[in-house]
Every structure is written in structure tokens, then in C-alpha cells.
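This is the structure I have questions about; it appears just below.
With one protein chain removed, the remaining protein chains of the complex are shown where they sit.
As written, the chains take the letters A and B, and residue 1 is the first residue of each chain.
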Amino acid sequence: MRHDHLISAKQLSRADIDTVLDRAADIARSPPDVNQYADTILGLLFFEPSTRTKMSFDSAMKRLGGTTVDMGTVESSSVKKGESLADTVRVIEGYADALVLRHPSEGAAKMASEFVDVPIINAGDGAGQHPTQTLLDLYTIRENVGFDDLSIGIMGDLKYGRTVHSLSHALTNVDARQHFISPESLRLPRSVRYDLHEIGANVREHTGLDDVLSTLDVLYVTRIQRERFPDENEYRQVAGQYRITAELLADANDDLIVMHPLPRVDEIAPEVDETEHAQYFQQAHNGIPVRMALLDLMLGGETQ
Amino acid sequence: MRHDHLISAKQLSRADIDTVLDRAADIARSPPDVNQYADTILGLLFFEPSTRTKMSFDSAMKRLGGTTVDMGTVESSSVKKGESLADTVRVIEGYADALVLRHPSEGAAKMASEFVDVPIINAGDGAGQHPTQTLLDLYTIRENVGFDDLSIGIMGDLKYGRTVHSLSHALTNVDARQHFISPESLRLPRSVRYDLHEIGANVREHTGLDDVLSTLDVLYVTRIQRERFPDENEYRQVAGQYRITAELLADANDDLIVMHPLPRVDEIAPEVDETEHAQYFQQAHNGIPVRMALLDLMLGGETQ
Partner (left out) sequence: MRHDHLISAKQLSRADIDTVLDRAADIARSPPDVNQYADTILGLLFFEPSTRTKMSFDSAMKRLGGTTVDMGTVESSSVKKGESLADTVRVIEGYADALVLRHPSEGAAKMASEFVDVPIINAGDGAGQHPTQTLLDLYTIRENVGFDDLSIGIMGDLKYGRTVHSLSHALTNVDARQHFISPESLRLPRSVRYDLHEIGANVREHTGLDDVLSTLDVLYVTRIQRERFPDENEYRQVAGQYRITAELLADANDDLIVMHPLPRVDEIAPEVDETEHAQYFQQAHNGIPVRMALLDLMLGGETQ
């Protein structure tokens, strides 16, 4: 792997993905020597609220023996004074050895990367990309069921979820069969479908789980956001239909894993947490070895 | 001491208290070897504003050579997206080796501890417990006047102050004579009085300091909150009566120490800061060795 910045999951080849995931698996087995990063500072620039992504990068850098500096919230920063993103990142690159950036505007990370010399990792840019989420999703799939002959169902809000679009693109790289399950109003956008078609993705769309559940190795559930619906009734109806329960999972493959990028609201019933299917908390925890691996490859780079 | 979590001061036996306070005294004398904790990350989850408790844990972990990751404010986190506390702690336990939790709901820390495998320390749960405050209070008392034949006055808002309820419970463990001094409207709640009676506490109640001041080793003052009173006049009258001044302390024992959990507003006149009685800033500083001791016992556990 040799990238100066990680902006989009689309820039990752199959070889890149294997390199990061192999390194993550090594790290999960035996934590690396931390002295290498004793002098390394990672800058955290989150222009939108975040708990898990920010804490996960923070923890990953510290698990590597390095440290972080945090811009804090937009409200507590001089961004309020009207500074451009280009200026902000050009200043802050002087305080850190690499930057993690989340920003509400699509394309923000790409733009920022054109102004700075230190590596930039995109931690979400609006409706755009969130490549480290994709990498930890792939890691969770590979560690549990492998990539061979993989059948995955991706369910819920497929229209707005950036997680889904990135993941689907990457899954094409590992030749997965992808089933998209959503209400008509939350179907994958035409542009994404076209994009997947162009790269030869193996994709089918469904409006319910019944036809496909028993054939799946992975069921990836996403949050259906109340604010996407014009009225409460329609929301309730849709949300009720796309809720995973223990009863529903009785029809599934024993080895099926259920994933979710979290936070969840009602999409997965709490009783599912107790089943062997539930991998969503472990999935979140996998952010640590995956982000450690990524930082190690981008900053230390012994395994390029 | 062997506890997986520290949820309530009530779970601490006299032996537990001595173990923590002895270790804290050791640490205050000679800081421990910090290499043991070079790989340790403490997660800070504060769902309510806090300065001193959060900074104190942050500093204590770092004084031990470890580091921290901070969830930030609720406004900057995905808690806003409707995630349950149980889900939040199950995710964040993957980023840290132990969690410190403050939450506005009584029982939150207990509940959280049932969902995670890492140790949880309760840093305040609404009107409930705040056990590390109790430990640093006990440490301050023991270091200054000892527990033998101890007479303590606890004054101010005894109705709402969680600090007071925890402390009073623990003081019973060290056989202290406890004098509660408050206006009628801010008396210790009946449930707490009953609880103290059940465990054989040595307790008397007063509406003024005059009868008891000269008999005290410790005067523990708490903040009287304006928002507890229906009208400003009543507040002023009460607050004025329960204000400690240098003049008032002229009648006290020379060795009397004045304590306060801070922040104070007007309960202690600034001139008292200059007297030998004032121990409230030192009391706050004692949070460092006490929390270092606690983390050391819970995480390293060489002295169990």
C-alpha cells in the first residue's frame, strides 16, 4: 500500500485491502512495539459530532504509543471567525504528523489534502466517503465468514447511508454477492447503482428479507432515520418492517453474522444482542486494530 | 480490595477504605513507577458538565503514566442520535481499559456495569453516588485529624447533596460522631436518616453551628443552591446564616479543618482561605493521589 492520503474507499485495490486487513489481524493478535510512535502526534479535526470514530482514532493512535491533539468542536474553535477549511488545515498541519478529518461537506477531505503535506485520513465527508468504516466492516466480515463465496444482505436506508455506498463498492473488489433490502423510498440511488454496475458488481434488490435471509452469510443493518420521512406514520410502518428480531433470525443460517455501523435506534431488538449472530459491538471494537494498521502503514510504513 | 467496578461508597468496607487511603498516602509520598501503565487507556464518559472530577481522573491516569480518551460533551457525541447508554458503553469499552462515568440518572453506573467487561468507576449518577469524592474526603480527614474519636459537622444543603449522603455512610464505617447542621427545609431526607440509623450511625441534627462548633474536628460545608428556593428572599436569609467567616471560626478548635466539595459560591468567605483551617483546595488536590491509588488497585492490583 502506498497512498499519501486516504480519501475514499474507492482508491483501495484488493491488494490494499488485504494489506490493511492482514496488518490489522497481526495487531489484534500481538500489539506492535509502541516505541516507534512515541514522537507521533495525530490531529483530530471533527467539524461534525462524532463519538465512536473520533474516540476510535484517538485510542488507536495511543495504542500505537503516539498521542493526539484535538481541534475540539466547531463552536470552540476559530472556524467561527470565518476561516476557510484550507487555511485551518494548513495551520493545523504544523501541529501534527497526520490529520483525521470529518466535515459536513462532500469532497472536503479531498480538497484539504490538496493544501497540506501531512497525510489526511477522511473520517466522513457529508454524504461522501468514510473509508475507515469500510475497512473495519471488511475486517469484521473477513474475520468471521471470510470473503470466499460471500453472500451479504444490506438492509435499511440505502438512499442516504454513506456507509453503504462505500462498503458496496469495496465488496465488489472481493466478488461478493450483494442483496440490497429496503423500502422503495429508500432504495440505493440511481447514481450508486450505475456506479456499481460499471465496476461489475453482483447486485440484486429486494423489498423484504424473506426471499434471501436463509442464503446470507452477513446481514448488514443500517439506521432508518425518522427525519427522512414526511410523516410519522410512514416512518413507523417502514421502521417496523425493517426491524431484526430473534424470531426473524430463527430462519437464518446458523453462522450468519448481523452487523450495524451504530448507533442503532430500533432496527435491531435488544434480544438479538444475546445471540451468536450479533457482531455489531465487536465490529465497532474492530475499529481499533484496523485504524492502528492503517496509521502504521501510512506513518511507519514498514510493510509497503 | 477486590471490586470489578466502583459504583457506590456503600460497597466499600472499612478494610477497603484503609487499602485505598494507605495506597494514596504512599503515592503522595513517592509517585509509583509509571511504566506499568504505559499501555493503559482510561475512557472518560461525562454526560454532565464537570471540571474538577474529569480533570482529576485525567490527571491521575496520566500521573500513573497512562493516557485517556474522552467522549466529549453530549452535544458533540452520537448520544444525540438516540443511542442508549447500554450501547454507548458497550462500544466505548472497546476503546479503553476502564471507564469513568458521570451521568444525570441515578443508577446509570450500576446499569452500565452490567453490560461491559472493563471496570467502571462511578463519577456521579444524578442524586445517587459519587464514591471517589467520598474517598478523597475521607483521605483529607484522615491525613489531617485522623479517624480516632472523630467529630464532624456537615453543614448546608443536606437534602440534595449526594456528596453528603455518601460521605455520611462511609463515616459510619469509621465510627465518627456526625453533626448535621442545616435549615429545616434542607434537612437530611428521611430515607437517608433511616438508612444511617439502620447501620448504627452516630448522628445528631442541628439548625445552627453555635452548639457544636467548638467540639468539631472537621467542618464540612456544602453549597446552598439558589435554585432550590421558591423565592430569592428565603434563599438570602438561609445562605446568610450558613456562611463561614473568619470571625465565626474564632470560636472553633485550633485544629479544626474546614472542607468543601467545591465549587463554592458564598458559603465560605474568602478571608477563611488565608487561615490554617482552610483545607478545601488541598481536599480537591487530594483527588489525584486518591484516584491514582484507586486506578492502581483496580487496574494493576499489586496490593490486594
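One rule holds for everything that comes next: a contact is a pair of C-beta atoms (placed from the backbone, for glycine too) under 8 Å apart; a residue touches a chain by one contact, two chains touch by 3 or more.
This structure is a prediction, so every number in the text was calculated from the model and none was measured.
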From A:Asp39, A:Asp210 or A:Glu234, residue that would touch the chain that is not displayed: A:Asp39
Of A:Ser8, A:Ser50 or A:Thr88, the residue in touch with the unshown chain: A:Thr88
Hidden partner interface residues of subunit A, rising order: 38-39, 41, 43, 67, 69-73, 75-83, 87-88, 90-96
Residue ranges of subunit B at the interface with the undisplayed chain: 31, 34, 46, 49-52, 54-56, 58-59, 62-63, 65, 67, 73, 223, 262-265, 281-282, 284-285, 287-288
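Here, only the chains that are shown with their structure count from here on.
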Cα-centroid distance, subunit A relative to subunit B, in whole angstrom: 40
